[in-house]
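Could you have a look at this structure, given as structure tokens, before my questions?
With one protein chain held back, the other chains of the complex are shown just where they sit.
For clarity, chains are labelled A and B in written order, and residue numbers in each chain start from 1.
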Amino acid sequence: MSTCSLLALAQSEDRDYERADYEGVEVRWCPGCGDYSVLTATQRLLAEEGLKPEETVVVSGIGCSSRFPHYMNTYGFHGIHGRALTLATGVKLNRPELSVFVVMGDGDCCSIGAGHWLHATRYNIDMVVLLLDNEIYGLTKKQTSPTTPQGYKSNTQPRGSFLPALNPLEATLGITNASFVAQTAEWVPAHLYATLQAAYRHKGFAFVRILQRCPHFTPDIMNELVTDRDQVQLLMHDDGINAPGLDKVFENRRVHDPSNLDAARRLASDSQQTRLGLFFRDESLPRYDDLRRTTRLTAEERIELLNEELALYAV
Amino acid sequence: MPSDEMVRQALEAVSGPREAFMSAVKVAVDQVESYLDANTGPEEAKPERAASELGRFAEGRIDPQRFAALTGEHEPLDDRSQEVLEEALEVLRALVKKGDENFLVHLEEGDSLVDRVEAALAASGRAFGAAEAVERIRTGGDAQTARQSFTGGNPPGRWSRAERRLAPPLVVSVPGSALDVEGMGRLLEGNIRIVLVVDGPAPPAALVPLMTPGVFVLQTSDSKELARLSDAAGPAIAALLPDTCAGFVHDPLGGPTLGQRLTVGEIPDAKTVRMLGTMTTWRQAEALSQLAALKSASEAVALPSANGKSGEPMEEPAPADRLAAWLLDQANLTDVDTAS
Partner (left out) sequence: MAALSSAVSPEVRDSSRVKHAPPTVHRLDEHTVEIVSDSGEGAQKCGQIFGTVSAKMGNGVWTVEIIPAEIEPPARSVAGTSGIRIRIGSGPITNWGDETKLAVAFNEQSLLSRHRIGALADDATILVENRWATHDDEAIRDQWASAMEELSERNYTIIEVPMEEECLTVVENPRLGKNMFVLGLLAFVYDRDLDRIREQIAFAFLNKPKKIYERNVALLELGHGWASENLDFQYHIPSIETDQEMVVMNGNQAFAMGAIASGMELAAMYPITPATSVSHYLCDVFERFGGIVHQAEDEIAAIGVAIGASYSGKVAFTITSGPGMALKTEFLGMAVMTEIPLVLLNVQRGGPSTGLPTKVEQSDLLASIFGQPGDAPHVVMAPATIEECFHAPITARRIAETFRTVVMILSDANLATGVQPFPKPDPQVSWQAPMPDQAPVPEGARPYDWDPETGLSRRFIPGQPGGMHTVTSLAHDEDSHVAYDAEINQRSSRMRSRKLAALQHTMSPPPIYGEESGDLLIVGWGSTKGAIQEALDRVRAEGLSVSSTHLSFLSPLEPGLGEIFSRFRKVMTVEINYSDEPDDPYITEENRRRGQLAWLLRATTLVDVDCWTRVLGEPLRPGAIVEAIHTHMPTKKRGKRT
């Protein structure tokens, strides 16, 4: 059911865009927040891909990272906590021609919105889904999130998080019909950009977990990963995510074929090693938006059909 | 297989872009009608229109006069603009009425393929012109200039990038003797989809000249293969031919190297070709040997590489260049003011 109108096309001008074309209102994240880097990479991606600001929709829930759409000069939807994916599904079912980006935090996606995360993954609707995972609730001031490391102290679990952290990659890869799962880190901008680009170009639900530092509440959580490159393993493959030059910066590398789901699940569930790269991609999986396409009718055609339908119930 | 059945399958293979194009035309029909309805006729007709829109549940409950007063201003159109809008609407309606016929071209022997394809696209392209006219009038433009955008055909060369993305697909039934793609390259832009259903003896490698890095090109004798078109990105052309012709597919999504993009089946012997229509045996043989050359080139670079399953080995620039490139990349991304 494309509701793209010719009239909208007619006033669409051919032009190139720069990153500045996508800048929204003044950014008000904390200084040093990892979200900045994701914002910049996204703006750069939009410019490089030539996405029209008016044909791009950024949807978010509630949380620090969910301010994201305000900082973009595109159409944005800053919805309610945990429900961004439902709104994005509605946008995409109604307007398949729009480019849709979803930005969620770990509380948003993995806790209050976990049900939608599971189902949206299975729907496999064409959109880019960014999980900005700082492993803590920030906006509500340091409560344990599902991805908070076990033992990490917060205001709600002051003796330390009781349970092992939920692994969003492992969870997503476990969902039927998952078609794209990648992990990147905000402090490796080249990899971040390459990942966003691959996610955007993927036809389907592209789930990207972005490891993201919260300088205010969890400055220590990702310290080692940031300072010691060897703690991070880069997944390499011709069909994977290849940022220029990074293979020489990260000594710790591993070849992983992203068409191998079993291997992807194994690598994702390994809690001993943090990995960046493309875990899994399969563009042949069914896409709900594709399956639900309908041809639109004009008002007159609709009346004609409706009269036929009413005639079946005529007395 | 009867050719009607092949045409049906070809239409099916382009159902996505067909529906998208028709849907866009239909949406525009409703919008133009509604715009005309709202901006023609006397101001006094507004309540009547409001009453009609509100429907019977509102009868006696909502006063259309008051309701109409709440809603948008009425900007009456001048007669000339109204006339042009109505003509544009007629163009759009005619396309709706034509339905699948918009996407079908039937060639006879001696017809020029490229001319007929361009003419058919120009006819469907009137939809874009009509929409442009509407937009011009709505933004206060001159009616006479607006009208020019849809009088006559509107060939793809005049379409905007956005319009090319919504290009109407075409299924062309063509006798083998008319399968001359000379000049066709310039029509392959945006999301255009052209399927040639070829009847009778045909040049064996007719589509080879159309292969450029961004164009999906398919030659096959198996109509099931046409389904691949729905996954193609960018412009695409396919031919359904007799099995005496070469079979190959060039898919830009395969990867950056020719080896990743091109798959070639059996290549027929150049000695078997004979003069067909305007196509000399030499030209046909040239296309065949070009295909053979591409095939061997692609196989040469498709050797497995050290860190992947196949494909060209990664380029290995000097370490200093790599570091510089990486640093540049980093710089480009960290130049925001994070202290705000």
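The rule we apply is simple: a residue touches a chain if its C-beta (ideal position, glycine included) is under 8 Å from a C-beta of that chain, and two chains touch if they have at least 3 such contacts.
Quantities reported herein were computed from a predicted structural model and do not represent experimental measurements.
Visitor: Touch as defined at the start, partner being the missing chain; which of A:Cys30, A:Ala47, A:Leu93 or A:Leu225 qualifies?
Guide: Missing-chain contact among the listed residues: A:Leu93.
Visitor: Just the residue numbers, please: which parts of subunit B touch the chain that's not shown?
Guide: Touch set of subunit B with respect to the missing chain: 23, 27, 30-31, 33-35, 37, 49, 52-58, 60-63, 66-67, 70-72, 135, 138-139.
Visitor: For subunit A, which residues reach the chain that was dropped from this view?
Guide: 1, 3-5, 7-8, 11-13, 24-25, 52-59, 62, 67, 69-70, 72-80, 83, 85-95, 98, 115-116, 118-119, 292, 294-297, 299-300, 302-303, 305-307, 309-310, 312-315
Definition applied: only the chains that are shown with their structure count from here on.
Visitor: If you average the CA atoms of subunit A and of subunit B, how far apart do the two points sit, in angstrom?
Guide: 29
Visitor: Going by the contact rule set out above, which residues of subunit A touch subunit B in the complex?
Guide: It is residues 1-7, 9-14, 26-28, 31-33, 36-37, 39-41, 44, 52, 97, 189-190, 192-193, 203, 236-239, 242-246, 248-249, 255, 257, 283, 290, 293-299, 301 of subunit A that touch subunit B.
Visitor: Please output the residues of subunit B touching subunit A within their complex, sorted ascending.
Guide: 16, 19-20, 22-33, 92, 96, 127-128, 130-132, 134-135, 139, 160-163, 166, 231, 255, 305, 307-311, 314, 319, 322-323, 325-326, 329-330, 332-334, 336, 338-340
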